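Every protein chain of the complex appears in place save one, which is left out.
And now, chain A:
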Amino acid sequence: MQKRLLLNSKHLSITISRLCHQLIENHLVFENTVLIGLQPKGVFLAERIKSKLEEIIKKPIQLGYLDITFYRDDFRRRDEPLTPNETKVPFIIEDKNVILIDDVLYTGRSVKSAMDAMSAFGRPAKVEFLTLIDRIHTRHLPVEANYVGKQVNTVFSQKVLVELTEQGKKEDKIWLIDKSK
């Protein structure tokens, strides 16, 4: 197994800062825009983005958590059912601009499931997708992110491991792991 560091703590902080400025370019003061982090790890990233945005624009921003377990298309294709996480969308998304946030974009199936799950809360005006790591050439569905932290060329035998301090890790580290070596 071979590990390559994609982002360290400092790079992650710069990347989040850049993503926030890109979001502000398009959404200005976030009057009609909400953030939704995908459970489990997209939530940590979404929380960081929310606090950075609030620090810059000096206004509160609405954030929800979305669990996609019941909307996945691989139910019964796994050995056992997945354990769901909490969904908490304490606002109306009808006619809002929604920014879905996840840590890694891989096959695109999670994003598709997230859009299905999100539609249970109303019909948004527009949906955008933000990801920290975009694994290119691994897509099963025609899904692209609007905001990308870092693009990485990977193959299916590789895995992106996101370690954040919120998970009890000493420092933030994003790894590319090659399981075949």
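Just a few scattered comments:
The rule is short, and it goes like this: a residue touches a chain if its C-beta (ideal position, glycine included) is under 8 Å from a C-beta of that chain, and two chains touch if they have at least 3 such contacts; residues count from 1.
In this text, contacts and distances are computed from a predicted model.
A chain of the complex is left out here; the name its UniProt entry carries, from "ABC transporter permease", "Spore maturation protein", "NADH-quinone oxidoreductase subunit H" or "Aspartate carbamoyltransferase", is "Aspartate carbamoyltransferase". From the options A:120, A:136 or A:161, the residue with contact to the chain not on display is A:120.
In the full complex, chain A touches the omitted chain through residues 67, 69-71, 75-76, 78-84, 86-87, 116, 119-122.
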